[in-house]
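Left out: one protein chain. Kept in place: all the others.
Labels run A, B, C, D and E following the written order; every chain starts at residue 1.
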Amino acid sequence: MTSTSVIDELKKTKILELLEQGKRVDGRALDEAREITIETNAIPKANGSARVFLGDTEVICGVKIQPDRPFPDTGDKGLFICTAELLPLSHPTVETGPPQPPVIELARVVDRGIRESHMVDVSQLVIEKDKSVIGVFADNVVVDYDGNLFDACSYAATAALLTSKTPKWNWTDDSPVLAEGEETPLPITTIPVSVTMGKIGNYIIVDPNGDEWESMDARVTITTDSDGNICALQKGGSDGFTQDEINQCGEISVRVGAKIREKLKEAQKGSQ
Amino acid sequence: MTSTSVIDELKKTKILELLEQGKRVDGRALDEAREITIETNAIPKANGSARVFLGDTEVICGVKIQPDRPFPDTGDKGLFICTAELLPLSHPTVETGPPQPPVIELARVVDRGIRESHMVDVSQLVIEKDKSVIGVFADNVVVDYDGNLFDACSYAATAALLTSKTPKWNWTDDSPVLAEGEETPLPITTIPVSVTMGKIGNYIIVDPNGDEWESMDARVTITTDSDGNICALQKGGSDGFTQDEINQCGEISVRVGAKIREKLKEAQKGSQ
Amino acid sequence: MTSTSVIDELKKTKILELLEQGKRVDGRALDEAREITIETNAIPKANGSARVFLGDTEVICGVKIQPDRPFPDTGDKGLFICTAELLPLSHPTVETGPPQPPVIELARVVDRGIRESHMVDVSQLVIEKDKSVIGVFADNVVVDYDGNLFDACSYAATAALLTSKTPKWNWTDDSPVLAEGEETPLPITTIPVSVTMGKIGNYIIVDPNGDEWESMDARVTITTDSDGNICALQKGGSDGFTQDEINQCGEISVRVGAKIREKLKEAQKGSQ
Amino acid sequence: MGGRDATMVLLDENGIRCDGRKVDEPRRIMIRAGGLKNADGSAYIEFGDNKILVGVFGPRDVHPKHMSDTDTGILRVRYHMEPFSVGERKNPAPSRREIEISKVIKEALEPAVMLDKFPRTAVDVFIEVLQADGGTRCAALTAASVALADAGIPMRDMVAAIAAGKVADTVILDVNNEEDQAGQADMPIGYMPSLKKITLLQLDGVLTPEEYKKCVDVGVKGCELVYELQKKALHDKYFGKGDE
Amino acid sequence: MGGRDATMVLLDENGIRCDGRKVDEPRRIMIRAGGLKNADGSAYIEFGDNKILVGVFGPRDVHPKHMSDTDTGILRVRYHMEPFSVGERKNPAPSRREIEISKVIKEALEPAVMLDKFPRTAVDVFIEVLQADGGTRCAALTAASVALADAGIPMRDMVAAIAAGKVADTVILDVNNEEDQAGQADMPIGYMPSLKKITLLQLDGVLTPEEYKKCVDVGVKGCELVYELQKKALHDKYFGKGDE
Partner (left out) sequence: MGGRDATMVLLDENGIRCDGRKVDEPRRIMIRAGGLKNADGSAYIEFGDNKILVGVFGPRDVHPKHMSDTDTGILRVRYHMEPFSVGERKNPAPSRREIEISKVIKEALEPAVMLDKFPRTAVDVFIEVLQADGGTRCAALTAASVALADAGIPMRDMVAAIAAGKVADTVILDVNNEEDQAGQADMPIGYMPSLKKITLLQLDGVLTPEEYKKCVDVGVKGCELVYELQKKALHDKYFGKGDE
């Protein structure tokens, strides 16, 4: 998805021409995300799950919650791990095999946005200190690709976590034993929202779709929390931003993020 | 071993012509396996071993029996694992490197045939419940290739298991300690026999040799146990079977399997 | 670094012509190593370290000392592991990716030379028998390549080990607990010195530089200990040695090794 | 299949199975043709609690070139389970089981696809198991046939698939997860109903020769039921549900 | 960043940090251009206790050929940590963290390198972290710019880098390891001072919108300091230290 061809060049020219008139290829405002559809409990046998459509990009996230060993130096904390994978059916250019650097970056940025917001209070996920903790695994799979996987995966993971049920384990005979029927929601402290902005020419656009993604000069993904604070950021792409642009992106992320957070809250309520 | 060339085409035509006259390239009846030679104790330092010739296909199986940790959910059972590997000296087309899908299938089908017959009673292979069990590893290596590795590996593993000696371990100080000189045979409940049949045109042939293997449209491997029951089956190849053919293959596998089982019993007796 | 070209051939011819006159390309005597510069404590946060220049070959070794689990059958011994890696910035021909056979051989020969001399007395590196021991990891990285990595890595590792500080761990509550401020030198019994000799035509030369390395017919690396005994040897390259040559190489390794051992002792003193 | 210890009643005195089905009754099956936007063809199946998505690309060029065949097209199949699709989170690396099932499904589809119609090229079938509940390979093969048809790949027939099996000494149709774990035998069957050919067949577990024949027969009949649902799914997509 | 529990005093009542620095004071920075014999260009940096070596090769041919681009040169970057560079010995296999940082640094350097001047070829940047102490990516990016210049690669500008951050509710410059572990936020910034463009930017940790702007500002000013040291290092190599 990074090759440049004559058609790509024409596409970029067209996109830029429209931007100069304040317009986008799909008619959105520059700071407008595509329509977001969130379907929770898409995988009923998982502890939590969500299917998210961000325009024509589609992601499914399943959450598995199970006992695990703590890291040696943090025996008083549970584990939280978020991954992302591009399924080969999501786009003709996706190849099978070990994940390439762009997918590794995707997974790490999505993980970090949620982790740095302290959304899941891992200190409450301890079965027996230093011996056994609860691990929360939020695995995203991309089912259809039309740009901006950062946000689509982040929303899917967040929605899946917001609606997850945590089983209870007791520490018996040196091993964790499942206490049937005692499920509670995950300990959630905030709702992180990722907003990805692309830079094309001198224009900043929110939530670039597939064509815009190929035409971007640079991008930045900013995650904000429920307090309207900024908790994670990742710049990417082969160009730079001015200091003013970075400040402007910060403002956009707070403003647009607040709207999207309401959608995530609705999805959470809808699943109860 | 899957490429098609002009010579392969001529070979297939010749094989088909002969089959129409009820004959095979090497003079066998359609339901006749090649000569089977079984040499047990080929690797004296292993716990059990066998070298098997099935016509010009040659396989060596070595069995290693050693303490291991049980799987978490089956702490009252020992382990049984059977593998298969094509050594590069077995044929000019074999490549080194990680096993390719056909070899993975081979290993899994051979393992499953023996496992599903419950030949080795793994419930008797426990040193200390939930903590330490006995692992039985039957590793096949193909030394010379002339078709039908499924059966050759299966016979080699079965013969090696039938003649294996199991050491005894006592559970002392939280670890398994070898009790010198107390060897017993493995707990064996039945003798599985794998019979592989190829379909060429509308003919079903038992134990295809190398040339026949390349010319097959489809194949089926059926394992039967000492009671004459069918305990595992794997269809392969790029064509299908009619329901009648599948029923016929079932009958052949019971009948031919019974004869081959006698050879395996002889090999077991011969080694005592 | 193994390709042959016209220029390589010319180089070899020139080197041979000079050798016939008793001379080397850089003016050294045949049994003379290049200048050795040893800078200890190059990586202050490691437990020991050294940067070694052998002519224009440069190697950095860092030693990490940390608690580890013993091997099952040697619960009364600590671990000693020495590795070597060619960094891609050391030469334009080095490729990233898993180590190739020449680098695996390099690492194993350097490790074995030190291990077989019993330089580090691993019996003194036990925290709790069978449960916890001290692991000593000496990792070499090649920073600039100009031939003879065997000796350069060996000197770097030896100098780093000679100047390493070992923390103390107490066995408390079934785990090793660091005793702050109680550092001692590693238990060292001897100083191994590796001497690599190349054979070009019928000439034996000590410490081949990059051009000589490409022109060699064969090589031998011999490690001697502080008693002047020979404790490890590795022959390499696509030609052989006569018995006389092998005897002669043994003598050279003792004689040249003794001189180099003094340099290592100086480096050790200098760091105290 | 490991331990077949029957800790639950797999078949009660009225011939009713642990999930309320009769012995010859399949689970609820829902097939949708299409759905993915980037794939050339796709299908989604719910087969009991199995949820499986299949995308097809091709015919398209093969890289590297020497993997292609000048005489025929090639079919490539990847069967893959999501980490969250099974009880305990699955390691994302492809398991040996997944590699074997990919090969078995590929060889089950090949007789149905007119590979000679697209020489030098490849058709890729990507199977994603979103939720697994016993019988994933049959559900996957069923959906893959629909996805191939949806992609317009020329086909001789579709392969329909379902498992026969044995619990409580009785031959049953469509083995679910509990029956696979605690039952006596599982026999997945893939069948082309028009061409009357079995293209996938496996068996784990002990059957008498009579039971063996009965299982094959029950399985083939089950495939004919599944086949109707495959055709309906394609009909619904291309001619609309209103035609019903 | 995990646990941000402040077990040490990160900022005392006099505004002095745990290592004695003021809030806007960078650590000791020493940059040397050149040094490696086989590389086409190289640099060595000590940035606090970070010790990092960078070697550059190219422009040179690309293998395999199809990875090259007929319109432009390509930049390849590998960020790699030695096993002995961190507290507990690092496994030699490349971690996902190293792969991500390689990509981030590559994209931070691309705007500075005139890739269109060497079509069909590649420039390789090999970064070796010998000793790590917080802020390795900024130190690495700073040294990589110098090494590229030392190799004579045509450039629009150099990228200077340093982290801003937050400890004890105060915005600081140049986050060290303890501040990264126990502090509230870490924001690495890479900046081209002549072109006034931010080419690397990341953030871990919580900032109010005001703190966010302040961090960016403090970081950009810090990069301008680092830039002077980069230019001095090249000057020292090519015109000698005597010119000072």
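Everything below uses one rule, namely that a contact is a pair of C-beta atoms (placed from the backbone, for glycine too) under 8 Å apart; a residue touches a chain by one contact, two chains touch by 3 or more.
In this text, all values refer to a predicted model and were calculated from it rather than measured experimentally.
Across the complete structure, the visible chains that the omitted chain touches are B, C. Within the full complex, the residue among B:60, B:216 or B:249 touching the omitted chain is B:60. Note on the undisplayed chain: of the listed residues B:90, B:154 or B:238, the one touching it is B:90. Within the full complex, the residue among C:131, C:168, C:235 or C:265 touching the omitted chain is C:235.
For subunit C, the residues in touch with the chain missing from this view are 4, 74, 77, 101-102, 104-105, 107-108, 112, 116-117, 220, 222, 225, 228-243, 246-247, 250-251, 254. Residue-level contact of subunit B with the missing chain is found at 42-46, 49, 56, 58, 60, 62-64, 66, 83, 85, 87-92, 96, 137, 139, 141, 143-146.
As a working rule, only the chains that are shown with their structure count from here on.
By the document's definition of touch, subunit A and subunit E have no common neighbour.
The distance from the centre of subunit B to the centre of subunit C, with each centre set as the mean of the Cα atoms, comes to 48 Å. Averaged Cα coordinates give subunit C a centre that lies 58 Å from the centre of subunit D. If the chains shown are joined wherever they touch, the resulting network is a simple chain of contacts running from one end to the other without closing.
Of all possible chain pairs, those that touch are A-D, A-E, B-D, C-E.
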